[in-house]
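Questions regarding the structure given below will be posed in turn.
A single protein chain has been omitted from the complex, and every remaining protein chain is retained in its original position.
We call the chains A, B and C, going by the order they appear; numbering starts again at 1 in every chain.
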Amino acid sequence: MQDLMLILPPLIVFLGATALLLVDLKIADDRKETVAWIAMFLLVGALIAAVMLLYFNRTGDVLYGFSNMILTDRYAALLDIVFALIGIGVFLLTLRYNRVHQIMRGEFFVLTLFSIGGMMLMAHAANLVTIFVALEMFSIPLYVLCGVARPRLDSEESSLKYFLLGAFASGFLVYGIALMYGATGTLDIATMLKQVERGQAPLLLVIGAGLMLVGLGFKVAAVPFHMWTPDVYDGAPTTVTAFMTTATKAAGFAALVRVFLLGPGAFVGSLVSAIAILAALTMIFGNLFALAQRSVKRMLAYSSIAHAGYLLAGIASVANIGQSANAVIFYLATYAATSLAAFGVLSEIGSMNRDEDHGLERYTGLAKRNPALAWVMALALFSLMGMPLTAGFTGKYLLFQSAVSSGLNWLALLGVITSVISAFYYLRVIVHMFMKEDATVAANNEQYYVSKPSLVMMTLASVAVVALGLLPTLLLNMFA
Amino acid sequence: MSTLVVLPILFPLIGVVINAFLGKRLGEKVVGALATLMCSAAFVVALMLFSQVSVSKEHAIHAEFGTWIGVGKLNVPFGFLVDSLSSALMLIITGVGALIHLYSIGYIHGDPRANRYFVYLNLFVASMLVLVMGSNYLLMFVGWELVGLCSYLLIGFWFDKVKNAEAARKAFVVNRIGDVGFILGIMLIFVTFGTLNYHDIFAVVGDHKTAALALAGDPVAPAVLSAITLLLFIGAMGKSAQLPLFVWLPDAMAGPTPASALIHAATMVTAGIYMIVRSNALFHVAADTSNFVALIGALTAFIAGSIALRQFDIKKVLAYSTVSQLGFMIAAAGLGAYTASIFHLMTHAFFKALLFLAAGSVIHGMEHYSHAHHSAQHIDPQDMRNMGGLRGKMPVTFWAFIIGGLSLAGLPPFSGFWSKDEIIVAALHNPLVFALLACTAVFTAFYTGRQLVMVFFGSARSKDASHAEESGMAMKLPLIVLSVLALIGGGLNLPGSMWLEHWLEPVVGVHEGGFNLPIAALFSALALVALAAAWVMYRDGKRDTSLTPQLSSVSSFLNKAWQIDALYRAAIIMPFYALSSFLARVFDLGGIDGAVNGIGTLTKGIAAALRPLQSGFVRSYGLVMIVGVVALMAWLVINTR
Amino acid sequence: MSVEFFLFLLVAAVAVVAALGLLLSRNAIYAAMFLILNMASVAVIYLLLNAPFIAAVQVAVYAGAIMVLFVFVIMLLGAEKLNPADTKLALKWQRPLSIVLGMALFLLLGAVILTRLGGAVAAKMIDTSPLAIGKALFTTYLLPFEVVSVLLLAAVVGAVVLTKKS
Partner (left out) sequence: MTSIEPVILLSAVLFTIGAVGVLTRRNALMIFMSVELMLNAANLAFVAFAQQWGNLDGQLFVFFVMAVAAAEVAVGLALIVAIFRTKHSTDVDELSQLRG
């Protein structure tokens, strides 16, 4: 019984999603919003369960369950909360977007819930089997969700690219796990950690962990395993992209934290330095490519790559792993809030124009047409840029701080420099929204309204961005 | 007592919130009045705090509102520090700020975005107060970024003009370069001292009067301190417009004139000076950085002063003069004359705000004719070549300009004379800095005289000038108040009383500067001669009045601001362009579109060079992944024990 | 050389040839057949490695169910003839680079395996009967087992979403 309590949040999501699959049959096609509301209700339940996990385990003990397959600690509970909130945020966006783009289907919500359940499970993983199963559990529904807007070719193309490369990356992941198992004779992360702490880190284990890094690096879009990211984020429906930038990244990093930061990886110098190099490459290429984009959606895709680089810097900071893990989880939460705010704007724009064109000109003069959208977008972009007083600054500060205290001064410096470069492309959008007028768009078009649920979501996300920027202690206290 | 400390920040913030949300309903007049009222209220509280500081034993009020960030070793309180230095600056910010708010009511009247303008102004005052009142470097940085944001918003306020949006972006980007230095400096401070609070850091550095280094025994300490101060100074270079980062300030004049007066002349640009003076304990022990600071300051003063000699735009002259005067202050800070630096900062705030507001009044008056007659033929109302003879038409503006100008020129008994003199005296032991500053002083007097004559004397050179009219009361009143301040501001630190010197002693320590009668006499005489020369050269209204002048090579060099923008273009932007177009040709045989300019081309170049890598082919993506796998495995095989 | 090892070499050779056949064949149906052959030979090796249950699952699930699905789809789409010409090959560097990188990958893997291994096989013979594996599945591995069942459900839903005529 206690075992079940430990994974109550994903349990609620899995069982609820299965039940929802049946309920969905009874709901007419023009009332699929009901399914969305039920799904949100389920996520609220999971949210409450996660808060309870946090509350009843105030001492922050690591509790194991299901023959050490899963564990529950602060990070797991916090990530559960993050995933549930992301899910609710995305579902609020779907109410208008999916209807306009004719992908308002019950299965959309069921699959998203399955995916969220897999991500929550990933946060609780204590064994490589759990990591593998959880990874596939959240990935396979995502392959489908990318292609849900078929027969639109962009959507199908993004789905196939994600699927083929994802399966390819899974191959490396599985082979890596096989080698790690071969080196240690166990799949349990804690047991592996003990062996490594005793100084037994054979090359086979290191290479296995390296191949696992490939598989997980693919999920979080680390250069050079990032190539799918811009195409898939670009082609997928915007609500799905919003889900992927925030939740997939968090799930991937949850696994990286478990295996590399809190697990055996942190004790192997060559792995740590390899992660630091990946972090550097990811920052550089993510930001450079983003500079060249004319489409806001694609720009945000590259920006999400760049942010994976900053996060990887946290994974490579192993001097004080508790501090680094805090910084990474905090950053994931801030990035989720920021990114949801930005994609909220994108999905509304996509609904207004009834297409998926996110060229800069679509944002020209937005401040005049939809001041609310323009301000939310500006706030989100400032936060992505790392402007002080926004969540993005606090998050970056904590990450770079832990990098510096781990002796990775060069990486922190690179992070700061690339953040400055990023100001160029974020600012370009702001200039287009606020400082240019668009003569071609009729301002009185009745489509240019903002839907209430999206507005609620964007307001909450914006408040979170500002609150986490002004008073990061609010969240950070939960770590201590 | 501690709650009083937040009030100066809170009042303008209330103005921001009310005006931002209800501005449209309240109407322009109420918005302006409310904003002015809030700033004045902040001034009143600042006065109260000032008096409390003067009677308190330790000459400082600390107020902490709990922990702001507490993670691991990093523990930053949400704390404010009002001591003699910050209270003095608070008076300037809120006082001059309130006057400029008042002036703006008249100036911005009729602009459709007036509400937004007052929101920005209030926000700016609040942010600047955060900057000077914070008790730690992180809070200073927050204020630092916020004022940068306000400045960006105000420069681009009339964003319909492409030029203004570009100027705003230039300011933003150049300032970000400085900010990188600043944030790195802050991080290095934290790594070195384990804290960001002024009090703790300066306690570690030790009693700066004896320059005893508490870190003694640690051989890297001096080098680390040099690095810290140098990084901080890079931040100051950006915000206080020093070489080589001063290029943004002259362009920043694109914003509304009162905003230029407040931000780009009187307050924000002095943030760098405040930061250096606040960190004087660090700079004091880092002698090599201090020398560097003094030299950069003097060079900036000299170069900007020489540029101002050959400008035609009334605001450009003042802008370069601001850069030049900031150079004076920075040089003083580098020379260790912190009091003199703050003294000049204060008098400069008075007379430069006055000059800018007067210039705004002139521009306003010049625009009168074309507005009234809907004249199709637009002349530039800011070009001094179109002015002349405004003395009789705008008497109050004229006298305000005269007082401000003579103060800038450094003529006794105007305030600028006293503060500039102190800096020059402090520079006596550094011949190079002294020579540069002396030349600059002469330049200053000359271009001020040239400006006065071109604008107010002679006869009108355009219809707009001959039909110019004096501005209204809301604009005249601040001019009068500021004129009085510019006239008597020198009294703050008159030889004999040295009030400011004693006031700042708890923060910057004792500094035996002072009055040197021969120097004072010499520089008064030089200023008089330069002014007279300007009078003689420009009195007849013939010189420099052609709108399409044949400039000599020297003049053209100065007019184009030492070709520094062109230099940056040639040295930095063009090579990037060349490189990127080369890459573009290599990677994309189809060739790229024709050249546009500057950064736009750079981005396009990078785009053209890199984007083919993202070819769209799944198999290529897989190939890149495999390259990564092989490289990663090779790295691991080589580097694992 | 033991009989077992000789048998392994023989089967391994078949497996490699089948894999190369998959890599090189121009017809998708042939490729699928080669893959089935490869899987069957790997199943034999499983038997040699004391894994009878896995061997049975390999034949039943992999070679049986999954590959039948592949063959079915290939025939359904009539996609067995693979772009015979390969003429307008946009990525002419792809093939040689892939082969070079594949060699590098194999050399690295092989080097790692050869430097590390050589440890003796565990002396004790473990119980690998279907009963033992079933017990483990429903005790230690209960949670992943249940999650996999949800995963299969999700996959079914996904397949329906992707193919249902809307």
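The definition used in the following text is that contacts are C-beta pairs under 8 Å (C-beta built on N, C-alpha and C of every residue); 3 or more make two chains touch, one makes a residue touch a chain.
Quick caveat, the model's predicted, so the values are computed rather than measured.
The chain not shown here is in contact, across the full complex, with A, B, C. In the complete complex, the residue from A:Glu33, A:Glu136 or A:Glu348 that touches the missing chain is A:Glu136. Of the listed positions A:Phe168, A:Phe218, A:Phe330 or A:Phe343, the one in contact with the omitted chain in the full complex is A:Phe168. Residues of chain A in touch with the missing chain: 128-129, 132-133, 136, 140, 143-144, 147, 150-151, 153-154, 156-161, 163-164, 167-168, 170-172, 174-175, 177-179, 181-182, 185-187, 230-231, 234-235, 292-293, 298. In the full complex, chain C makes contact with the omitted chain through residues 2, 4-5, 8-9, 12, 15-16, 19-20, 22-23, 28, 31-32, 35, 38-39, 42, 45-46, 48-51, 53-54, 57-58, 61-62, 65-66, 69-70, 73-74, 76-77, 79, 82-83, 86, 90-91, 94-95, 98-99, 101-103, 105-106, 109-110, 113-114, 117-126, 128, 132-133, 136-137, 140-141, 144, 148, 151-152, 154-156, 158-160, 162-163. Residue-level contact of chain B with the missing chain is found at 611, 614-619, 622-623, 626.
By our rule, only the chains that are shown with their structure count from here on.
Comparing the chain pairs A-C and A-B, the larger number of C-beta pairs in contact belongs to A-B.
Of all the chains shown, the one with its CA centroid nearest the global CA centroid is A. Centre-to-centre separation of chain B and chain C, using mean CA positions: 68 Å. Centre to centre, using the average C-alpha position, chain A and chain C are separated by 31 Å. Between the CA-based centres of chain A and chain B the separation comes to 41 Å, rounded to the whole angstrom. Shared contact sites, meaning residues of chain C that touch two or more other chains, fall at 108-109, 112. Shared contact sites, meaning residues of chain B that touch two or more other chains, fall at 620, 627, 629, 633, 637. Of all residues in chain B, only 617, 619-620, 623, 626-627, 629-630, 633-634, 637 touch chain C in the complex they form. Contacts from chain C toward chain A in the complex involve residues 108-109, 112-113, 115-117, 139-144, 147-148, 150-151, 153-155, 157-158, 160-162, 166. Residues 90-91, 94, 97-98, 101-102, 104-105, 108-109, 111-112 of chain C are the ones that touch chain B when the two sit in their complex.
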